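Note that one protein chain is taken out, while the other chains of the complex remain in position.
Which chain is which? They are A, B and C, in the order written, and residues in each are numbered from 1.
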Amino acid sequence: MSEPQSKPIICPVCGKKAKTGSAIDCARHMFGTGDKPHRKWVDEHVKEHGESFIDLLIEQATTPGNRSYVLLAECIEKAVKEAEGK
Amino acid sequence: MEKKVITLSVNGVEYELYINPKTLLVEAIRDHIGLTGTKRGCETVSCGACTVMIDDMAVKSCSVLAIQADGRKITTSEGLEKNGELAPIQKAFLDEGSYQCGFCTSGMLMSSEALLRENPTPTEEQIREGIEGNICRCTGYNSIVRAVAAVAKGKYAEVKS
Amino acid sequence: MIHDFTYLKPGTVKEALTMLADHADECKVICGGQSLLIVMRQGLVTVDYLIDLKGLDELNYIKCDDKEGLKLGATTTHRTIEKSDIIKKSYPILAAMEEKLASIQVRNWGTIGGNLAHADAAGDPAPVLISLDAKVKLGSAKGERVMTLEEFYTDLFETALGEGEIILEVQVPPMAPKSASAYQKFNLLENDQGIVAVAVTLAADNGVCKDARIVLGNAGVTPIRAKSAEKVLIGQKLTDQLFAEAGVAAAGDADPVSDIHSSAEFRKHLITVLTKRMAKQAWDQANKG
Partner (left out) sequence: MNKYTVINPHEPFRVLNTHVHNIDGIAKVTGRATYTFDVKLPGMLYGKILRSPHPHAKIVNIDFSKAMEIPGVIGVVTGKDTLGVKQGIWRRYNDLCDEQVLPIEKVRYIGEPVAAVAAVTEEIAEKALDYIEVEYEELPATFEPLDAIKKDAPEIHEGFERNINVTRHIEWGEVEEAFEEADYIREDWFKCGGQHHMCMETRAAVASYTPEGKLTVWTSTQSAYYHQALLAGVLGLKEGNVRVLAPYVGGGFGGKFELDAAQFCASVLSMKLYKPVKIIFTREEDFIASKRRTPMFYYTRTGVKKDGTFCAREAKVFTNGGAYTGMGATALYLTGFFHSFPYRWKGYRYDGYRVYTNTLPSTSMRGFGAPQAMWCSEQQIEWIAADLGLDPIEMRRKNSHHEGYIVPGQATIASCGIDQCYDEIRKWIDGKGKLPANRAIGLSACGFMSGGIFNWFDSPYSFSSAVVTVNNDGTVELHVGAQDIGQGSNTTMAIICAEALGVKVEDVKVHSGDTDHCPADLGAWGSRQTLMTGNATKMAAESAKKQLLEFAYAGAGLNIVYDLDIKDGWVHAIARPERGEPFVDLVKRATRGKDGQRIVGRGYYTPHRKGMISPAYSYMLQGVEVEVDEETGKIKLIDSMTAHDCGQPINHLGLIGQLEGAFSMAAGYGYLEYMPFEDGKMMNPNLVDYKMIKATEMPPANIAEIDTYEPEGPYGAKEAGEGLTNPTAAAIGNAIFHRFGIQMKECPVRPEMIVNALKEKAEADKGKK
């Protein structure tokens, strides 16, 4: 697992700290929760990669590896940084 | 349709019933006479939960019209014990834990008892054949086979004084 | 739910035939009822009159002699046949077949006549009896007639029984010298009906197959005589090669359906295997005897 960050990532939707506080754990939390607000957030933030919540979910389940979670984790990190920048 | 009067001798007691001829023996026993030890678990003569003895012969009471058993001697699980004393097969079922939910037990007991009356010393294979018509979802059958075998070995034979 | 009916219980065969004639197209005959009551409960069969033959002791008999062969009264139970010493001795295949026919409870109450008349393509007795060249004696108020069991089956659950007609007796000719039968059904549970079944009766004469009757159960709408398989064997000194060829030929004679238990193709495969095995088994036994 990647090193827990000095500052844990908080879910941008519900404010929960997932497990280690890493972006990948936050991504898992978002997929796992999967309610409407989380879906909406994911849909908005992965749109630029031509993906949607549901497409990422299905890809995660039908292809070996972890691309969906990694991609979402990157989006989360980016969004968090942007929020901090503001 | 004309209702008929029939006489069933169940566990040594004579019952006079006035029934629709389509009444199944299991319905006569459970619903008309009120002996609910005999169960039903299917509609296809498959599960054996309704097994009773007609003249010492194991029969599925859902596969027989009550009127066909008119005048015959029927035994259900309630008829195995005598004055509070359990029959050997019942004692063996207790000792071996040959039942769990108990829903198949009455039928299983009647198949076992009929087998032992016909063949007091069955082989393991004959025991398995003897209860093949009874489904038990809980026990995996082996404890029932052990119980029948124990009775066959004379474990519960009455001590003659 | 069983529909209401009027119950009639004849005391004699004659009385039964009169009742049948009186209610010809609105009645049904019950004997052991092990199959009939199921379909009546499902509402597949509804009747106004139910004529109960179960208690007809007149038809409850097993007779056997060297000349006439075996005669089974129609109300004889499966269990009586299974346990009959004379059958075990003279027609062991019948007793063996009965041992694996459904459960003891069903065999205790169900009758041979009822089974044959129900005409379930997966029934056990018919293929074995046809391989033994059995006949059935039918009776109605008009009289009696005898036909081969092979001709008796016309379609799925259909027989040659005419209006007001019932099976009175099953007749099995004496086994030819140096002959033997073998029967096997393929099933998942030991006493289930066969997904397919094969009965083979072979007669040997100086190491040559003199006669062969091969019957397939549940391989079509009625029991099927695998005549091309028989042809492979008759007149030959039998070898494993020929048994295998007979198996392939039998599959060609079969016309099975696909259902949840097996595809038609797999049924044919099973017929190939079982025919090969049963032919060999019957042959080995015939040559021993």
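Going forward, a contact is a pair of C-beta atoms (placed from the backbone, for glycine too) under 8 Å apart; a residue touches a chain by one contact, two chains touch by 3 or more.
Note that this is a predicted model, so its numbers are computed, not measured.
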Could you tell me which of the visible chains the hidden chain touches? A, B, C
Touching the hidden chain in the complete assembly: which of B:3, B:137 or B:153 does that? B:137
What is the set of subunit C residues that contact the non-displayed chain in the whole complex? 1, 186, 188-192, 260-263, 266, 269-270, 273-274
Subunit B residues touching the chain left out here are 30, 35-44, 46-47, 49, 76-78, 80-81, 86, 90, 93-97, 99-106, 109, 124, 127-129, 131-132, 134-146, 149
Where subunit A meets the chain that is not shown, the residues are 1, 19, 28, 31-32, 34-36, 39, 53-54, 57-58, 60-62, 64-66
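Operating definition for what follows: only the chains that are shown with their structure count from here on.
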Draw the chains as dots and join the ones that touch; what shape do you get: line, ring, star, complete or other? other
Would you kindly tell me how far, in whole Å, the mean C-alpha position of subunit C lies from that of subunit B? 30
Could you give the separation in Å between the centres of subunit A and subunit C, each centre being the mean of its C-alpha atoms? 69
For subunit C, residues that touch 2 or more chains besides their own: none
Two or more other chains touching the same residue: where does that happen in subunit B? none
What part of subunit B is in contact with subunit C in the complex they form? 1-2, 4, 20-22, 24, 43-45, 48, 51, 54, 57-60, 62-65, 67-68, 111, 114-115, 129-130, 132-134
For subunit C, which residues are in contact with subunit B within the complex? 2-7, 9, 30, 32-34, 37-38, 40-42, 50, 52, 54-55, 79, 99, 102-106, 108-109, 190-191
